[in-house]
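Once you've had a glance at the structure underneath, I'll fire off some questions.
Note that one protein chain is taken out, while the other chains of the complex remain in position.
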Amino acid sequence: MKALFIGGIKSGKSLHAEAFALKHSKLPPVYLATTEFIDEEMKERIDLHKIQRSENFLTLEEPMNLLEAIRPLKTLVLLECTSMWINNMLHHGFKDKDIKEHLEKLLCLPQDIVFVLNDVGSGIIPDNALAREYVDISGKSAQLLGKNCDRVFHCIAGICTKIK
Amino acid sequence: MKALFIGGIKSGKSLHAEAFALKHSKLPPVYLATTEFIDEEMKERIDLHKIQRSENFLTLEEPMNLLEAIRPLKTLVLLECTSMWINNMLHHGFKDKDIKEHLEKLLCLPQDIVFVLNDVGSGIIPDNALAREYVDISGKSAQLLGKNCDRVFHCIAGICTKIK
Partner (left out) sequence: MKALFIGGIKSGKSLHAEAFALKHSKLPPVYLATTEFIDEEMKERIDLHKIQRSENFLTLEEPMNLLEAIRPLKTLVLLECTSMWINNMLHHGFKDKDIKEHLEKLLCLPQDIVFVLNDVGSGIIPDNALAREYVDISGKSAQLLGKNCDRVFHCIAGICTKIK
């Protein structure tokens, strides 16, 4: 089973994804944290997330090679978050195509995976080419996940609507 | 009864919120205008809104202290709009926590309140820290309202979808 939670910033997608992960996992699920670049602001966000998810998850950190991180696991994986992972991949010189291939392989793994992704494409088209490229890759990744996940949820104002 | 209308810029949320307010109020509802900072562009927007809502509302203006403004009222209140109020609060040095507490108190009032809020979190994450803070506070406020309102509506292209 694969699931996708997509929504804007602070739309409540993480909380819903965590509740979903706990509900659909017999063993304690793995919280796969993808954050690599940490400044003070980011650290505060992460600490807040850690408190929020309490003691119910096993936490694993892997900024890039999700495939190798997930392959040996025997339980549901909450990938938090796919957007940060895309960021990391682009920062390290990986391309659109690499991201697509990596996601396709993840989708073929037998593990249950819950993907969390920021919706970044519903505002004005950004001025700078790099941001535009990011929005494109994010949107294409969302489409790939949306197509292949068994369930897709759209979050806004903390309300989570099943759209697939 | 509390209701939330959330949507992007010019998504039709105001018109739907006004129709909803008129439908759910026995007495003429109060239109609580929160606008404080007025430039020419803003003035035009406000005048347009005034024409749109015709003669069916009693208009009250209060940029900050919504609690005291609403407390004595005997009828449904349309809060237009919550986003501008958040703006005003931040501009006057109030913090995340103050906004949260004020909203929590509003949600405990016996009056029917219809909240209108801009969805600002579904575009690219803004470059500057202040905009990012605003997006965060807006999203967290949306979650608080979404959780506590009896009905939540998402507007896009003038179409209003009940999501709670």
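Should a chain be cited, it is by its letter among A and B, assigned in written order, with residues numbered from 1 in that chain.
To be clear about the criterion, a contact is a pair of C-beta atoms (placed from the backbone, for glycine too) under 8 Å apart; a residue touches a chain by one contact, two chains touch by 3 or more.
Note that the structure is predicted; figures quoted are calculated from it, not measured.
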Hidden partner chain, touching residue among B:Ser11, B:Thr34 or B:Ser141: B:Ser11
Full-complex contact with the absent chain, from B:Met1, B:Leu27 or B:Ala157: B:Ala157
Sole contact to the chain not displayed, among B:Leu76, B:Ile124 or B:Leu145: B:Ile124
In chain B, positions touching the absent partner: 7-12, 41, 118-124, 126, 131, 134-135, 156-159, 161
Residue numbers in chain A that touch the chain omitted from display: 4, 6, 8, 117, 119-125, 129, 132, 135-136, 138-140, 142-147, 152, 154, 163-164
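Everything that follows uses one rule, which is that only the chains that are shown with their structure count from here on.
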Inter-centroid spacing, chain B versus chain A (mean Cα positions, whole Å): 30
